[in-house]
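Okay, so here's the structure we're looking at.
Here the complex is missing one protein chain, while the rest keep their positions.
Showing subunit A:
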Amino acid sequence: MPLLDVRDLSVVFQRDNKPFTAVDGVSFTVEPGQAVGLVGESGCGKSVTSLAIMGLLPRRGNKVTGEVLFDDTDLLKLRPQELRDRRGRDIGMIFQDPLSSLNPVIPLGLQVAEVLERHQGKKRQEALREARKLLDAVGIPDPTRRLKEFPHQLSGGMRQRALIAIALACKPRLLIADEPTTALDVTIQAQILTLLKELVEGSGTALIMITHDLGVVAGLCDTVNVLYAGKVVERAARHDLFGAPRHPYTHGLLQSVPRLDVERGGRLHQIRGSVNDNIPWSEGCAFAPRCDRVIDACIGETVPLEPAFRGGALRCTNPVPQEVPA
């Protein structure tokens, strides 16, 4: 049984008094201990998906439909109080900007202790002792001193480590990481990813990794969901996705990443147009206007998400032909 089962999740905003579908019937599952990637460019609905799972979207002006089954409980149907009890305890979350995600006027120790006091009923002193251990576990040097420091006194990498410590403080079964490395420079990115990988593997925590960076996914995720304009366009195991991408969008994304093992000198591939050059999903494939492999069948009616090999899925009428990798 999957730990998290997202079924037909849709989020509709009111934008300029017109409904705008940010997430359009997204379904995916996360098994216990599994690392799942949600990949896509800005505006494809990946962050909104995570906020909808956590119940953190403002209730006014947003319509969230579908089911988010966590342990067979539909999170979307829980009362706010019940949902608050689960957030931070069962599901942790890490955000993109580590500085602005920490409270600037509270010492670090108290910020870690707060979540322990909240969910485990620990007293302040006990929580602070635990906080020290947590900071130590995420590799923050001299944790005793750091407990009393404020976020602006830490480096970017340390801040993100602190956020990870807070998110994992109550040993949640699911961790949602929303672009956790985007605000960090490359060397720190690598450290943070290694740390996440170790912690996730060590504790059996399941992970949803939300990113636009295919490199992050390649190093970390078991299964990858590629999102385009609010819909999943391809789902595959990591190895299959990188070895044999079927959807032209995925293929295009991978082609546009510079690679070490390809001869230099040639132009990098690029995908035509921008995210705004869409047609509505109801009138065909949203990616069609930018697609190199567009055919007549792409336009007219919604392209369904169909099962592909090895538990994957694909939403394309004219997929990239690939030999199945061994």
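By definition in this document, a residue touches a chain if its C-beta (ideal position, glycine included) is under 8 Å from a C-beta of that chain, and two chains touch if they have at least 3 such contacts; residues count from 1.
Throughout what follows, contacts and distances are computed from a predicted model.
Per its UniProt record, the hidden chain corresponds to "Peptide/nickel transport system permease protein" from the list "propane 2-monooxygenase", "XdhC family protein", "Dihydroorotase" or "Peptide/nickel transport system permease protein". Among A:V26, A:L163, A:L253 or A:I271, only A:L163 touches the chain that is left out of the view. Residue in contact with the omitted chain (choice from A:R15, A:K63 or A:H152): A:H152.
For the chain missing from the display, the contacting residue among A:D71, A:D85, A:E126 or A:D213 is A:D85, taking the whole complex into account. Across A:S101, A:N278 or A:T317, the residue that sits in touch with the chain not pictured is A:S101. Interface note: of A:K46, A:H119, A:K231 or A:R246, the residue touching the hidden chain in the full complex is A:H119.
In the full complex, the hidden chain is touched by subunit A at residues 54, 56, 83-89, 92-93, 95, 97, 100-107, 114-115, 118-119, 142, 145, 148-150, 152-153, 163, 166-167.
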